[in-house]
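Below is the structure I would like to discuss, written out as structure tokens.
Removed from the display is one protein chain of the complex; every other protein chain stays in position.
To keep things simple, chains are lettered A, B and C as they appear, and every chain counts its residues starting from 1.
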Amino acid sequence: MSVKILYFASLADRASCSEESVDTQSTTANSIYEEACLRHGFPSGIDKLRVAVNGSFVSWEFEVNDGDEIVFIPPVSGG
Amino acid sequence: MSVKILYFASLADRASCSEESVDTQSTTANSIYEEACLRHGFPSGIDKLRVAVNGSFVSWEFEVNDGDEIVFIPPVSGG
Amino acid sequence: MSLFRLSAEAIDLETERHAIDHPAAGAFVAFEGCVRDHNDGRRVLALDYQAYARLAEAEGARIVQAAIERYELHRAAAVHRVGSLVIGDVAVWVGVSASHRGAAFNACRWIIDQIKADVPIWKNEHYADGDSGWLHPDGSVVSGSIE
Partner (left out) sequence: MSLFRLSAEAIDLETERHAIDHPAAGAFVAFEGCVRDHNDGRRVLALDYQAYARLAEAEGARIVQAAIERYELHRAAAVHRVGSLVIGDVAVWVGVSASHRGAAFNACRWIIDQIKADVPIWKNEHYADGDSGWLHPDGSVVSGSIE
């Protein structure tokens, strides 16, 4: 299946992109993040991040579907 | 001696005036309030009021001087 | 700008806001107390504020200065209306600026609490039923003050 991953802040800097489309056999948010770590060398484990799918926070065990928008959320610093 | 007394809020309503000049033999804020109670029938004792002389809060035992401005302060309700 | 003043005119919020500008301030908190259309279950039409101006200005300035020191504020100011107000009018404005939001919220709250407790200003509410009355600090009407 194919998913779209968006990157923000320190993750976008490290990935040198804000968005990528990925063909993957992985089915959970967790395993898709592990694949992204292999590609981009992100320093943070999932204990430091949250994950959103299609605009809602979900658990790392969330089952991803073809066409989903996945975002790994670094610690926020608004305000 | 002569002192000026200002009245506000419920005390002004009861005294039917906002200001009066009084010739008095009394020397403390407390005794000047007692005289005012006799003239105007104020319902409140000094436990419900504060007193200011010349623009500063003082104790009821404060010694008043000729020409002083005395104000009996009902519970405030600003804001 | 003065730390505290009484105003017989409507309070201009934009003008007041600039009194607390400061380049090192990250947090600005402002409180507006406005005339509500009801109090204690009665419909309010309008109200008057009366102040002992000489003492009110001194006490108000003392409170704002104390807050600046106690909460390490960059700026703080407060304005209280006197005279006749209608529903929705701003009766009191308090603004503070601080480096961080905790101090700003606490200081703004402290200033309005102190103003309400200490500054010699009195509110006379006019009710829809024709009554009016000077208010106690808890919002109840002073016994015997109903005209």
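Things to note:
Keep in mind that, in the parts below, contacts are C-beta pairs under 8 Å (C-beta built on N, C-alpha and C of every residue); 3 or more make two chains touch, one makes a residue touch a chain.
Source: prediction; values computed, not measured.
Contacts of the undisplayed chain with the visible chains, over the whole complex, involve A, C.
When you scan C:108, C:121 or C:141 for touch with the missing chain, the hit is C:108. Touch with the chain omitted from the figure is made, among C:10, C:34 or C:117, by C:34. Where subunit A meets the missing chain, the touching residues are 6, 8-10, 12-14, 43, 52, 55-57, 71, 73-79.
If you put the missing chain back, the residues of subunit C touching it would be 13-14, 17, 21, 23-38, 87-88, 99, 101, 104-105, 108-109, 112.
By our rule, only the chains that are shown with their structure count from here on.
With centres taken as mean Cα positions, subunit C sits 50 Å from subunit A.
Counting partners per residue, subunit C has no residue that reaches two or more other chains. Within subunit A, contacts with two or more other chains are made by no residue at all.
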